[in-house]
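Showing chain A:
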Amino acid sequence: MVGLGKYAATVLGAYAVTILLLAVLVIATLRRGRVMRERLEAQERRMARHG
Partner candidate 1 sequence: MSIWEYANPKKFMETSSWALPWVTGLAVVTLLTGLVWGFFFTPDDYRQGSTVKIIYIHVPAAMMAINCWAMMLVTSLIWLVRRHHVSVLAAKAAAPVGMTMTLIALFTGAIWGQPMWGTWWAWDPRLTSFLILFLFYLGYLALWEAVDDPDSAADLTSVLCLVGSVFALLSRYAVLFWNQGLHQGASLSLDSKEHVSDVFAYPLWTSMAGFVLLFLTLVLLRTRTEIRARRLRALEARERMA
Partner candidate 2 sequence: MLALLLRDLRLATRAGGGFGLSLAFFLIVTVLVPFGVGPQSERLAAIAPGILWVGALLACLLSLDRIFALDREDGSLDLLATAPVPLEGVVAVKAVAHWLTTGLPLTLAAPVLGILLSLPAGGYVWLALSLALGTPALSFIGAFGAAVTVGLKRGGLLLSLLVLPLYIPTLIFGAEAARRGTEGLSPATPLLMLAGITLGALALLPFAGAAAIRAGLR
């Protein structure tokens, strides 16, 4: 690993937190997107059937 010296924990900690928070945000965004899309398609199919 590149020489992080005695502050290794600090630097890695900061990056870990950032990656964690970004991951939570991206996953939440993607999941909400998929759920909403499926519900919308289901609703449209139902509306189409009933005319």
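How were these candidates chosen? In short, all candidates are chains of the complex that A comes from, given by their letters.
Here, a residue touches a chain if its C-beta (ideal position, glycine included) is under 8 Å from a C-beta of that chain, and two chains touch if they have at least 3 such contacts; residues count from 1.
For clarity, every value in this text was computed on a predicted model and none was experimentally measured.
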item: Among 1 or 2, touch partner of chain A in the complex; value: 1
item: For the chain A and candidate 1 complex, residues of the former touching the latter; value: 2-8, 10-11, 13-15, 17-18, 21-22, 24-26, 28-30, 32-33, 36-37, 39-40, 43-44, 46-47, 50
